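The complex appears here without one of its protein chains, the remainder shown in place.
For reference, chains read A, B and C in written order, and residue numbers begin at 1 within each chain.
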Amino acid sequence: MRVEVEINGKVRDVTVERDRVRPARVRISWDGTTRDVDARIVERDRDGMLLSLVDVGTAASSRRVRCVAAGRNGLTELHLGDVVVEAVINGRRLAADSPGEAAAGASRLTAPMPGKVVRVLVAPGDQVEARQPLVVVEAMKMENELTAPKAGVVTEVPVTEGMSVESGRLLAAIE
Amino acid sequence: MRVEVEINGKVRDVTVERDRVRPARVRISWDGTTRDVDARIVERDRDGMLLSLVDVGTAASSRRVRCVAAGRNGLTELHLGDVVVEAVINGRRLAADSPGEAAAGASRLTAPMPGKVVRVLVAPGDQVEARQPLVVVEAMKMENELTAPKAGVVTEVPVTEGMSVESGRLLAAIE
Amino acid sequence: MKVLIANRGEIAVRIMRGCREMGLPTVAIYSDCDRLAPHVRYADEAVALVANEPAGSYLHIEKILAAARRTGANAVHPGYGFLAENAGFAQAVVDAGLRFIGPPAGVIELMGGKTAARAAAGGAGVPIVPGSGGPLPDGATDADLREAGDAVGYPIFVKAVAGGGGKGMRLVREPEELPRAIQGARSEAASAFGDGDVYLERCIERGRHIEVQLLADEHGTVVPFVERECSIQRRHQKVIEETPSPVVGIETRRALAASAARLAEEVGYTNAGTIEFLLDDADNFYFLEMNTRLQVEHPITEMVTGIDLVRWQLRVTQGERLDIDPERALAPDGHAIECRVYAEDPNAGFMPCPGLIRTHRPPEGPGIRVDSGVEAGFEVPVHYDSMVAKLVAHAADRRLAIDRMQRALAEYDIGGVPTTVPMFRWLMGHEDFIAGRFDTTFLDRVLAGRNGGAFLDPPDDAEELAVMAAALSVALGRPGSEGVSAGGAEASGRWKQAARVAGLR
Partner (left out) sequence: MKVLIANRGEIAVRIMRGCREMGLPTVAIYSDCDRLAPHVRYADEAVALVANEPAGSYLHIEKILAAARRTGANAVHPGYGFLAENAGFAQAVVDAGLRFIGPPAGVIELMGGKTAARAAAGGAGVPIVPGSGGPLPDGATDADLREAGDAVGYPIFVKAVAGGGGKGMRLVREPEELPRAIQGARSEAASAFGDGDVYLERCIERGRHIEVQLLADEHGTVVPFVERECSIQRRHQKVIEETPSPVVGIETRRALAASAARLAEEVGYTNAGTIEFLLDDADNFYFLEMNTRLQVEHPITEMVTGIDLVRWQLRVTQGERLDIDPERALAPDGHAIECRVYAEDPNAGFMPCPGLIRTHRPPEGPGIRVDSGVEAGFEVPVHYDSMVAKLVAHAADRRLAIDRMQRALAEYDIGGVPTTVPMFRWLMGHEDFIAGRFDTTFLDRVLAGRNGGAFLDPPDDAEELAVMAAALSVALGRPGSEGVSAGGAEASGRWKQAARVAGLR
């Protein structure tokens, strides 16, 4: 079986061959690398699966990977212990969410949850850097700084201090 | 919705009505008893579900019930904390496993797991009581006394001390 | 005694565990979005509050008292947060003929007022931060002001009496700068608040937040405990607590404990409470405030002293006498550290992340205690605090407790929402944390210095492993591999990030 895996912007053409006698044993090859692995699904849920991989080639490394089919960026998330790697599998990615989008065109900052605007830090016309705080929203007992998704010029700030906002409400737009 | 529930040999005709506005609120009635309950599925797995029931009528009792669709006797198991109650729902029961079977006709005692016969305590022709130990099998580091499923006369003991037995192997038969 | 727990989450479950160990029946209350929360199932009885916003649910005194009436509960435990320090609630509970598991309403009222509490502390001979005591006289000469400044000691904060939000405030390090700073503060305060009065207060630099847990019964016995160190804070919110403090010696410990006990006796305190102090780098400590309730971080004290604080709250409420050995309460056995695990994205400015907990397997094994308020299948609501669990490690000394915490953090398998676990793993490896070199500004400073990088380096074989796992998730038959749900798309917009490899957990 061939699977196209894109990680960190690099696409690999990966071949997975199952051993006919021991189906849990697979040979995985890509870009001149070959690994023989005993691969098992420990458990499945509707979002993905927990894999246990034991290298049965030269190494003997034992790894636990939780695969989440549709992660927070609409990509497949691979949880390697505490570290998460995101992958595009067979070119599948949610178009609206391609990472390229944040870098070009208009960007909208919306409220991630219901809350109260406690500070507005910019005004239309301001030049802002990526990650610069624009609005502070109090929610879940915390003051949360919401930051610019990209560098640019603020075109709209349709909220004022003290205003209650629903989830998804536009807080600021940048061009 | 009407459901036939048999518990402890007694069949009840149970009516479940869902509130149209609040679908988690149900009225359950049987044999002159009526209960208004907020009933939720906390989680499901392929074997059943975990229910959370809060009485919203006169009482306020909060109960957690794990329902296992096909329990060890082929019946529906209802785990109420540590206590398990078995139910036959809508007459569904695995015929081969009806509890009545143990009380009548020939009974076969088989090895529940692979092991080694360490003692044979009866011989063909012996009169035995229900629950009387017949054979001792060593398995999983333990000596396990396997007992008569019912009272009767031993007709067959096709194992000897020291013999290895596979799971399901006949150890004794009683008539 | 039948106990209604007027709270939710991990603390509600913690209190119910204490009740169950004493054979006391429990009543839970729950908001709509908490219907599937573990505390509802843990209780013997549960009453819906039919609302979500705190004002209509866990802060709604009438609904809570009605729930007690309906179930016949005759005692109310407020937990922490919500109504725990609301004197009106404590009084309403007593007026309804029920027992309030906490101090008398009058004591909550007294210690809730900053100036009254400070006055009570002063009256009990507990050190408070030195200051001019009242507004500086209007016509004071520069020499008068310098004299007042010398009496307080430098560095000094000039603060507007009517102040707030940093306006009308000046930090002064050198005596010669004082008169000009006072002048500036006066005019700023006058224009901001219409009141130019200012006063002086010593600025405690590199201060550590040190607090003393205490228990008090209704027969006059007060038992103070070994201090807790709570200086690891993010925006004034504690995120890691430990006991004992790495910098408090036995003499300071006894002095802290004696001060706390004196204050508690002075105000007629009963039940569990905590007195918070600021400790400077010369081992001077100053009263900050009193929390008239159980605290989030009470488990670390339980672990090093073996004393069950919730059980004692329940016993003291029933009129029992404290029979704790006071020396035991001051002699920690080993060291305990607590990490507050929040559903927050540490890589996105610690934004709270409500959402469905898909996997929850807390760590176990030697020296680990978990007090969690969630299970897999529960959705962290948007309406309350985002803490999902407290993870506590206990070991023979601080170094071993840190190693144990690292091990437990690595074991913690929580999926569905990002949590602060990666930040804790990073912090447990930070040389200043390990050395115990920190004050209350430490965490905000080091976080600000990180510039948004991932908290954890990916393992060496991360990319290779990810390639294999991604391919296998298809080859082994991934459910839903043919269609990514729309829910994923919706959620993702909130957390858009350029970084593709990140310690999100």
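Note that in this section a residue touches a chain if its C-beta (ideal position, glycine included) is under 8 Å from a C-beta of that chain, and two chains touch if they have at least 3 such contacts.
This structure is a prediction, so every number in the text was calculated from the model and none was measured.
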- Item | Which of C:Glu85, C:Glu276, C:Glu302 or C:Glu344 contacts the chain that the document leaves out | C:Glu302
- Message: Considering the complete complex, identify which of A:Asn8, A:Ser61, A:Gln127 or A:Ser164 is in touch with the unshown chain.
- Response: A:Ser61
- Against the chain that's been left off, what residues of chain B make contact? List them. 1, 3, 5, 7-9, 12, 14, 16, 18, 26, 28, 30, 33, 35, 37, 39, 41, 44-49, 51, 53, 61, 63, 65-74, 76-87, 89-90, 92, 94, 96-97, 99, 101-103, 110, 112-114, 131, 133, 139-147, 149, 167
- Task: Can you list, in ascending order, the chain A residues touching the missing chain?
- Result: 24, 38, 40, 42-43, 52, 54, 56, 59-62, 64
- Query: Taking the full complex into account, what residues of chain C touch the chain not shown?
  - Reply: 13-14, 17-18, 20-23, 299, 302, 306-308, 310-311, 333-334, 361-362, 364-372, 375, 394-396, 400, 403-404, 406-407, 410
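Note that only the chains that are shown with their structure count from here on.
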- Note on the structure: The distance between the C-alpha centres of chain B and chain C, rounded to whole Å, is 48
- Task: Averaged over CA atoms, how far is the centre of chain A from the centre of chain C? Could you give it in whole Å?
- Result: 31
- Task: Send over the residues of chain A in touch with two or more other chains.
- Result: none
- chain C residues touching 2+ other chains are none
